[in-house]
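The complex is shown incomplete by one protein chain, all other protein chains being positioned as in the whole.
Showing subunit A:
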């Protein structure tokens, strides 16, 4: 999957403004960014649903504009909303999509059985989807994207609104199809999701790539481990900042000072004794590895959504 200088305008606003992407076959690329960063727009262009205003893109070896039908035969799209039909049973949903992907009646039915088995839905196969739990619906929706074992799968915020257990289930399924050779482009607002699944992360901000790399590379852009000291009295913050040295960041609201450190345990001992020598009693002292949240904040200048949304 390859994109070069994608541009897309809605009215006067550029939703994508020179977006580049290269995803090797069989890997997972996480598109990360706040709402309105252009994640969904990028996915819709690559899935042939939106036309470009500039640049070019290739998916599974075909140009998304000139060879859209060829692309459609090889990709599957799993959008933010569930396209599961509530009135149909799980099996009927899968057979319908199988038929629309031009399998014969017998092939579609055999494929539906396989997918139900794979996604752990065999027992619920003949129940109407409206009686499914949120996680089961999501799995059924995912299963319907695998009808023809697509070479590229687009997952647009696949776990938005799911509880942690169901998110885990979805992650497991995604890992499984990647192991079978599918290339995945995943958009998410959840950093832990990208951390879990992606080989490569692309951070989008206002239509451009703000940063990219492996999860570890992004984390290391923060300069490694940090030490955090929390005090009870705001008056002690300057003293702590002095002890932590140059580059210390003071959070006045949380009564917290943090700084990057190179030597983990030695730094902890040094700071503890220096604070004691100055008579500062710390509420809490901790060493912390940077998270993708930190990386995100550092890259885009604003916080990402974390945790599960209601």
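What we mean here is this: contacts are C-beta pairs under 8 Å (C-beta built on N, C-alpha and C of every residue); 3 or more make two chains touch, one makes a residue touch a chain; residues count from 1.
The rule is short, and it goes like this: contacts and distances are computed from a predicted model.
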"NADH-quinone oxidoreductase subunit C", "Carbon-phosphorus lyase complex subunit PhnJ", "Transport permease protein" or "Fe-S metabolism protein SufE" - which is the UniProt name of the missing chain: "Transport permease protein"
Touch criterion as defined above, residue of A:4, A:85 or A:107 at the omitted chain: A:85
Residue among A:2, A:96 or A:260 that touches the chain left out of view: A:96
Given A:47, A:209 or A:280, the one touching the chain that is not displayed: A:47
Among A:56, A:73 or A:127, residue touching the chain not depicted: A:73
Contact set of subunit A toward the excluded chain (per top definition): 44, 47-51, 69, 72-73, 75-77, 79-83, 85, 87-88, 92, 96-97, 99-102, 128
